[in-house]
Structures are given as structure tokens and as C-alpha cells.
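Heads up, one of the protein chains got dropped from this complex, but the rest are sitting where they should.
First chain written, first letter: the chains are A, B and C, and each begins at residue 1.
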């Protein structure tokens, strides 16, 4: 693409206002740190803006949506405060080609659930335990720049299987947790003309988005779900193709008045 | 399963009331013919009931839903008349293990769209043209009993790509249409603990559900998406697993009050 | 199927002859214990024979192959002693519809590698550590009869990612290991008209095949990859379809002598 990729980092931004611990870890909000990770790795190829739940229209006006190539989504405690109408618009933008990177507790966000068609349940535990995200897809662009075949995080919230998602089109990372569980922590799906990447790391009380490897994968993910230039636009609606491309032998009379889509 | 499989054939049943042509093809309603196809092939292994849009609660009370192992769904002109609440319940039953066979224009039904996460758009044409459904998955249980590697239907409505669905977990049939299009006409997905089979044939003005091979595939599909006996029940909700299965080394204090799912 | 399913349990059967520890765990050979697991759960629906590496033709004459619906395969130290010709025949039987259950160190067996198209490398460690196989596909027939959403084994050999296999068509189990690794330990692929199920448990010095849940999954796997009755037979070869099914408009002269497949 000759123009920069337009990325919108969407963030709930409620924990930072309420919890001293979160303020301490993310004094300027988690969104600023996620933004910096994307800019660090994609540099001049990208223009990143942020949008917050408590902005007007959650920061997601039609103009912003139209001008977004890739959106990242972090939410946790206030999924219910996202307006259904906005969530539907975000999901529809994905189907029409926008990339979406869903982070951590965004597994329960409205746009993600609308796109998955499942409940996205999981198990969880707060115990500051070790997580290792194992690369099960070497050679995948999302794993570029990783030095080892796993990412180790010293203190994390646990997410465990069964993770109630459709079987991913691509499974990139599987997590090991100290307490005994596993989790499909890096997953890609296509929906319509758009791609969704779910990436698990990101709890608000741990400094996860300062981790160099997490930052790298976040930026890689943004690049991976970015819409390619010049693809046939997504076709909304179900057109009636009255004129066949090849001849149809006359057989019987069709009473077209019977059918409407 | 020692007890019979409990199947509910859901049908919109509006065309038959309005259009003489449809009445002529399906004088007792399409649902009776679909029911007979399932009974013809699954016999004593199955108990089939029917439920219609204009029944109370569309025939889908909580009791009926609870007692249904597999549902088949045919709708076309009145998708919007299906109550959102009922559509949500059907989708949720699938996630909890019920099988769902979606037929023909059911591609635009509310339960199917809720489960897919896409718009399910397609192309279409009314021209009474030849369709051949090619078997691209020989050995698949859904194709058992077919004598050839394709099913030929002499007069059909065309459905063409792009069919806006998630990539199927299993692609069983691909259709060829006389007028020049192709279509993924037999597709399987998992959602939660349940399976969905989309099968394209079934237009209301053509006697499709009398075709022996279509009947066979419809019954095979019901058998294929049936929930296996004795599987671990679907877990609704996201439990907090406070006690790890394996020991976690003490690291730092977690302030559990911060986090609620 | 009205007749019983014909299962051949193939076993390398070398460790038992050499190592007192293995003799102690499996005094009559591992194959007898695997056979008993299948018979325990599938009972009268199944006829199980065994075949050993050191039998003539490894116990896999053409007659045995022709009469086998599902084969299970355990090998470890003597993969190289399996004749290429026999390995090719086993792979070809799978493509023509036979089910194959590959166990534990069978990941490096010739038939498995021929069917996968990859090197099937993995990591490993001998440390008698805990393994938990997490069910990531609730509702899957292979998991029927399991009481919990994981199987725990107290002492196992570790297998770790990256496991160099094609992305599975279905991922059923993911293992957690005490020492820090994960592994895709229950995987299904289709090849031709046949299915392959890889199931990790089974080390020779641990009494894994006496574990009730492992036995259950082994039997479930045999049932799952069994060829359905009445499917269109696999078509060997590439037929020239001289007569089109639909008319082709005359365009130019084709010099058929140019082309031979």
C-alpha cells in the first residue's frame, strides 16, 4: 500500500481510572502503550489513532470506521456498555474487509462474539502465574522476529480451555500455564473479506504490553490482518443474476412472481 | 444411543398457503416431505416432529427445544417474522450440542446467521437450470448411499459464489450450475458442542425433496450432526478456577478485588 | 454396518523382548492390551486381530490389508525395519478408505509420514512427568465417555511443540506437561477416503494402556475413523471423461494426440 495503514486502537479505559495498581502500570492508559508498540514496529507504514469507550460513539463514528484499515480491541469490565449498534457496525466493517485484533479479555466483547457465533467462554484464574505461549506455526508472519519458539511471561492471569470459539482457520500460539491449563492463545479467522486475530496476552495489572515480544506480535498481527490492496470489494447483498454467463436450455416456464429474496 | 434420535423439522410453511404452484408440489407442506425423508432412512432410530412458523412460539417452546437432538430449518420469505428471542434460543441450543441442518434459503435465517457471524449473502437466479452437486469428500458419512460422485437435479434455482460464510470446517459438496456459477452447497461447521450442516437443495417450486439422493443426504446429515452419546456437557459460563491443578510458585500479591469477570 | 468392524492392531513388539521393565509392564505385549481396550468398549461390534513387525510381511499381507477396516499403529525403535513396500501399502489402504489410529511414537512411522507429507519432528524428554490432555473439542465423538474435560496421566514421556504436522483437520486434545511444554496430542486428518487419528499417550515403560480414559479414547478413535458403510468407493487413477455431461460449444480442433496423462 502506498499510503500508511490506518489503525484505530480501541480501548475500554475504565480500569486505569479506578484502580491505583492499574494506574501505576499504565499511567497514560493501556491504549497509549499499545499504540506505541504498533508504531515501534510498523513506523512510517502506519498511522495510529486511539478511541475510547467514553468518547462520543465510543470514538467510533462512521467516519472513523470508514477510515480504519485495522482496529485493535481491548475491553474487560464494561463490555455491556458498548452500544449494540456500534458493535454491529464494527463487525460489519470486518466483514467488508477491515482487520480486527482482539486482545485478552476482548474475547467477551460484542464485536468478537458477533463475528464468532459462539459464546467465547473460557476458564480463568488470578494467580500471577507463568505463561508460555508456544509457537505451533513456525514460518507464520505473526511470529516474525521472535527469537525463541515460545514467549514466556512471568506473571499472568490464566485463561484455560475449553475456549468456546469456532475452530480457528489458523492456530499460531498455544499457551501453557503454571497451574496446569492450556489455551489457544493466538488464533486467526476470516469473516467476509476481513480477518480477525485473537491474541491472549494483556492483563491490566501486569506490564504485559511493555514486553518486547508481545509488542512485536501485536504489531505483526496488525500487519497480518491488514486488508491487501486491490482486492475485489466485498459484495453486500444478494444480487439476482438474471442473465446467465452460459446458455441455459429452455425447459419450463418459471413463474418469477413467486420468489423474492 | 439406545433411545431414538429426536428430530424437529422446522418449516416456514408460508409459500404453500399462498402459491398454487407450491401447493401442487407440496400439498401437505414441505415439512411432511422432509419428515418422510428422514424417517425413510433412519426409521426406528428416529422420532420426528414438525414445528411451523405460525405455531405458538414458532412451535419451539423451551420443552420442544430441550427435547430436540437435531433440528432442520427451512425458511425463505419470512425470516424477519422469526422472533429474535427464539432465534437466539435455537442458536444457543446448537452451541450446547444440538445438531442443526439448514436447508436452501435457510442461509438467510436468523439462527444460521447468528451461528456463522457473517452475512451469508450469495447470488441467485430463477431459471429452472441444471445443478450438479459434486462430492468433494469421498468417504464422508454424509455421502453414504450415493451411487455416483455427483447428484444431478434437472431444474433448480441457482445459488452462486461468493457465498459469504466462514470457511467450512468440512466441505462436502460443490455445485455446478448450467448458467455458469459454482456454489459450496454442502458445508459443515462446529459451534460450541454442536454441529451445523448447510445443504443447498430445496426450492419450493421444484419437487426437490422427493429426489431420492437429496432425501438420502438430508437423512445422512441429520445423523451426522446428531450429538454423540456421553460427551462432556457443554460448559456455559466462564468459571474461576481458584485452585490450580499444579502448584504455582508464590511470586507476588494479587489484589483479587480488582478483577471480576 | 451389519458385520463387525475388522480391526488390526499393529505393533512393533521389540521393547518387550529386550527390556525387563517393559516386560514387567506389558508381559503379553502392548498389542494385547491395546486389543483388549478396543474389545472392552466396542465389544461385539468389532473383530480385532494383531500383527507384529517380526511376522512375515510384518503381519500385513495383502489379504490382511484387504480385510482391515481400521488399523492401529505403535512403533518406536524400529521404524526403519518396516519395509517401504509395506508402508506404502498401508498408506494407500488409508487413501482408499481404511481408518488409521497412530499412537505415541508412531508419529515417526513410515505410514504416518507418508500420509502427512511432513517430517513429524517434535521435542521430547524422559522424566516421568505429569501430562494433562485437555479436551478442546467438546461434543466430539472421540471424547465420548470422558467424565472430565481433561485426562490426567501421572507419569509420562514429554512430547513438545513444534510438532511438525500439517494443521489438523480437527484438533481434539492439547497436552500440558509439568516441565513446561504443550503438544497437540489428539489430531484428525482426512487422506483420500480415509481418516487418520493421532493420539499421543502410550509410552512403553509406563502403564498407559491400562488407563481407563486412554482405553476409552483409543476405542472411540477406532470407531471414529471407521469407514462408513455405503460410501462411493475411492477412485484410483485419473479418468479421461471424453463425453461431457453438458454440451460444449464447438470452438476449435483439439489435437488429442498431444496429451496423455
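Note that in this section a contact is a pair of C-beta atoms (placed from the backbone, for glycine too) under 8 Å apart; a residue touches a chain by one contact, two chains touch by 3 or more.
As the structure is a prediction and not an experimental result, all values here were calculated from the model.
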Inset, instruction - Pick out which of A:160, A:192 or A:221 touches the chain that's been left out of the picture. - result: A:192
Inset, instruction - Consider the whole complex, including the chain that is not shown, and state which of C:7, C:30, C:65 or C:91 touches that chain. - result: C:91
Inset, instruction - Spell out, residue by residue, where the missing chain touches chain B. - result: 132, 134-138, 149, 160-163, 167, 170-171, 174-177, 180-182, 184
Inset, instruction - Would you write out the residues of chain C that touch the absent chain, in ascending order? - result: 15, 19, 21-22, 77, 91-92, 95, 105, 108, 114-119, 121-130, 154-155, 157-158, 160, 162, 164, 166-167, 169, 178-181, 189-192, 204-205, 234-242, 244-249, 251-252, 254-256, 258-261
Legend entry - Absent chain, residues of chain A that touch it: 97, 130, 132, 135, 137-141, 143-149, 152, 169-170, 178, 190, 192-195, 227-235, 245-246
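Throughout what follows, only the chains that are shown with their structure count from here on.
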Inset, instruction - Return the chain whose centre of C-alpha atoms lies at maximal distance from the corresponding centre of chain A. - result: C
Inset, instruction - Averaging only over C-alpha atoms, locate the centres of chain A and chain B and give their separation in whole Å. - result: 28
Inset, instruction - Mind checking the centre-to-centre distance between chain A and chain C? Centres are C-alpha means, answer in whole Å. - result: 36
Inset, instruction - Using mean C-alpha positions as chain centres, tell me how far chain B is from chain C in Å, no decimals. - result: 31
Inset, instruction - Provide the list of chain B residues touching at least two other chains, using ranges where the numbers run on. - result: 130, 169, 178, 190, 192, 234-235, 245-246
